[in-house]
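For this depiction, one protein chain was excluded, whereas all remaining protein chains were kept in their positions.
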Amino acid sequence: MSSHAAVRAAIGDNAPYDVMRVRQDFPILSRTVHDKPGRAGKPLVYLDSAASAQKPRQVIDAMKRFLEEDYANVHRGVHFLSQRSTDLYEATRDKAAAFLNAPSREHIVFTRNATEAFNLVAQSWGRANLKAGDAVLISGMEHHANIVPWQLLRDQIGIALKVVPVLDDGSLDMDAYADLLTDDVKLVAITHASNVLGTINPAKEIARLAHARGKTVLFDGSQAAVHGPVDVRAIDADFYIFTGHKLYGPTGIGVLYGRKEILDRMPPYQGGGDMISSVSFEETVYREAPYRFEAGTPPIIEGVGLGAAIDYVTALGMDAIHAHEQRLLAHAMDRLKDVDGLRVLGTAPAKAAIISFTVEGIHPHDIGTLLDRAGVAVRVGRHCAEPLMDRFGVGATARASFGLYNTEAEVETLVEAVKATKSFFG
Amino acid sequence: MSSHAAVRAAIGDNAPYDVMRVRQDFPILSRTVHDKPGRAGKPLVYLDSAASAQKPRQVIDAMKRFLEEDYANVHRGVHFLSQRSTDLYEATRDKAAAFLNAPSREHIVFTRNATEAFNLVAQSWGRANLKAGDAVLISGMEHHANIVPWQLLRDQIGIALKVVPVLDDGSLDMDAYADLLTDDVKLVAITHASNVLGTINPAKEIARLAHARGKTVLFDGSQAAVHGPVDVRAIDADFYIFTGHKLYGPTGIGVLYGRKEILDRMPPYQGGGDMISSVSFEETVYREAPYRFEAGTPPIIEGVGLGAAIDYVTALGMDAIHAHEQRLLAHAMDRLKDVDGLRVLGTAPAKAAIISFTVEGIHPHDIGTLLDRAGVAVRVGRHCAEPLMDRFGVGATARASFGLYNTEAEVETLVEAVKATKSFFG
Amino acid sequence: MFDDLRDLYQEVILDHGRNPRNFGRPDSFNRTAKGDNPMCGDKIAVYLTLAPDGSIQDAHFDGRGCAISQASASLMTEILKGKSQAEAEALFGHFHDMCTKDDHEHTDHGPVDEEAFEKLQVLSGVREFPMRVKCATLAWHAMNAALHGEEKTSTE
Partner (left out) sequence: MFDDLRDLYQEVILDHGRNPRNFGRPDSFNRTAKGDNPMCGDKIAVYLTLAPDGSIQDAHFDGRGCAISQASASLMTEILKGKSQAEAEALFGHFHDMCTKDDHEHTDHGPVDEEAFEKLQVLSGVREFPMRVKCATLAWHAMNAALHGEEKTSTE
């Protein structure tokens, strides 16, 4: 049986998702690590996609081709390459809009990464719409990117930060959430999926309850947008954020979706070229949204790369990716159950393929170092979610996160490596 | 005579700078534009490097190889690829430091582009060090990136903006400058080289006078760092800014050099992961500079690309690049003199290879469209320097800007195309 | 060298560009608006005199711009004289479609003065030059803003 056939058998013969073919799109996945003179290394088992995903050849080549054939600065040029460049870059705004089912490109702001998108909303929307005594409601499972910008704003203008608690299984406490929607709360800013627990939060319900009380709603889609289809209109988001490098695209670009009426009323964020309509030393007139929020030369190459990434996942199908990853998740959860002393944080019914765990008596950092020697790349630490670590009484965890290219064979390697780690320290 | 030999002859036979060999490093330079079925296009004559430079194969390949072999998220991973990635990314901090002759990597902050660096200084240093009534002294030849962030700050905290005038030849009025260094001025923020006039300002003298009066000094090196060697210690800059995509590197990354003592005392800029040392909902402790200013996943791929770009220009030699471009500039200025009705804005003695011009009776926009048909890519418009346009009484200009890959033959093509444009409208 | 630019810069355009009609701020007008094209720095102002019935009695413009925007403004002021507000808007809609869309994508902007529209065809070449569309439509945007009593407009 070829390995190809083995995997098709493993994932079910009628599965339309051909992971072995998919893997061939990712050059890095065929490498080994920790090679030494005279000794072959271990095949890379990349289980760190929640930190950042690997890039398919389609993305790498799109950027390369762009730089070899069509590159120039955008927006203000009449020359041939500048037009090409502008067309390609702006086409990604359409693709991002379609990817999120946003009404049009005018709803899409490009940022440096997801983190900058939160800072943009905090500093632009926040300063214009919040005042001392108002509150922003986040949750106990937020990434620092959705905590610290609000703390900075709190220190600047005196808003309060309120926190929806997390239940023991890693679900959001929806009863507490409903109670926390008090009058002072003006913005609900909650993650669509947790980068530690994997929990997928009920976005539609969160937005419905918040909107019923007249609040604005922001979702952190950095993880959710990667693991399955997102429809900002169906969930009725006012803001939705994701980041290019986790969606199999380049670093240096993030996406902020905003309702057009809201974006149009937001003051500018950073000043510079491209975001202004006219400048004198006395007065400056800003451009319309989304361009008002994009100061200076934008991430042009990154835009082209992100466009190729969106094309790539769209061609595979976000539904198919989701189904594949859910099979992997189920298998991994099942297999890890057998490991004595292993505790999984986050067992909510709706869960993305992200597994944080601890092993009794072994520090996650040591787990990480040993798994790495076995070729298995996992992330260890606090995952930029320190308050969540405190909630679960752990200093850190090891986290295996799965992407569209992972296989059940890789789950086996993970499980074996964890077991070997246990005997090493045993 | 081969074209190679022709150019060597043209630039002087003992010139060590082999521009034809250099051109082979840039895949895009061999393309044609405006091809039509049955008709070959025009060879690209790229004279828009001041807007953004083309990328050598070395940069393109470094990014490609990185993505195919070594990519992962940086800083917080113990696994093999994450370490590789971190090493490669942080190595560029060393390279940027060496490129500017900064003491060490701790002085180098990576931003999204030059524009963000100005906003960072304005919002972090500015809010901490300036109060209503204080003034920032800029010049009449600033790019919007060094105007609008101060205007935003002015509207936020009530500082004043003062402007050093520009003389008729495009030089900075240094007498006026000295007089403008009054007590209220706390920061001098001036461009090292103008993106419109080409003028290279006397940075060392500007800093000396400002420091003698106890002021902090920021230089916009977006253009200067590209056209010749920069030594932040020799000129005694407190802040120095440049942008990756104009230095033959990728978009999505800019560099802010800051004196360490100053950076260390600056409050954070954006909040998120990677810039914090510990987070709870009540209190967050920030990391030391420069990391405190880099929130979220950094421009990792862009960092690797910028490193390759710095290696590339360093290998060619910034002195050699400067000499080559100065030869081109002299030649172009000489040849354009012959064109009736053509006016060059900016004839200061110290001038980078940037030529802004107008042609009597023809709008720059029309010039741009016609030159483009001849294969010549120039920028037309206000070049994000609207106040400067007003100063010279023009609505816009056409701008030909030269890079390390341009040739005297291309200057000829430009001149011929301008002449043909004149007869077209004549 | 520039043969295929003759579509864009037809003789009529070069002529109107060099000698714009109805150029200059008139002594009397009752509606005006500015147009600003941030890309190239062009700024123009349109001055309309509306009759009591709302129709356009007179139209002028001033300001600087490229050959395309000057010619477009010049042609527009000629054509608009005597048109009702609805006719002016229909012309704008048709003209905008002509500059930006393929034929089959044109939408209905109401009945249009065929003869007037015919004259505007000389500008149809801009459709091949996306970066120049704003030059061609700048004056029309300003005219539209003036009609609706707004004080200032921008084409973006």
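Chains here go by letter, A, B and C, matching the order in which they are written, and residues are numbered from 1 within each.
Keep this in mind: contacts are C-beta pairs under 8 Å (C-beta built on N, C-alpha and C of every residue); 3 or more make two chains touch, one makes a residue touch a chain.
Computed from a predicted model, the values in this text were never measured in an experiment.
Participant: So which of the visible chains would the left-out chain be touching?
Facilitator: Taking every chain of the complex into account, the missing one touches A, B.
Participant: In the full complex, which of A:K215, A:R259, A:H331 or A:R373 touches the chain missing from this view?
Facilitator: The one listed residue touching the chain not shown is A:R373.
Participant: So which bits of subunit B touch the chain we can't see?
Facilitator: With respect to the unshown chain, the touching residues of subunit B are 75-78, 82-83, 87, 276-278, 287-288.
Participant: Need a quick check: the contact residues on subunit A for the chain that isn't drawn.
Facilitator: 36, 362-366, 369-370, 373-374, 380-382, 386, 389, 395-396, 417, 420-421, 424-425
To be clear about the criterion, only the chains that are shown with their structure count from here on.
Participant: Which chain has its C-alpha centroid farthest away from the centroid of subunit A?
Facilitator: Result for max centroid distance from subunit A is chain C.
Participant: I'd like to verify one number: the distance from the centre of subunit A to the centre of subunit B, where each centre is the average of its C-alpha atoms, in whole angstrom.
Facilitator: Centre-to-centre distance between subunit A and subunit B: 32 Å.
Participant: Determine the centre-to-centre distance between subunit B and subunit C, using the mean Cα coordinates as centres, and give it in whole Å.
Facilitator: Roughly 38 Å separates the two chain centres.
Participant: Please output the residue numbers of subunit B that touch at least 2 other chains, ranges allowed.
Facilitator: 365, 369, 380-381, 386
Participant: Scan subunit C for residues touching two or more other chains and write them down.
Facilitator: Residues 38-39, 129, 131-132 of subunit C each touch two or more of the other chains.
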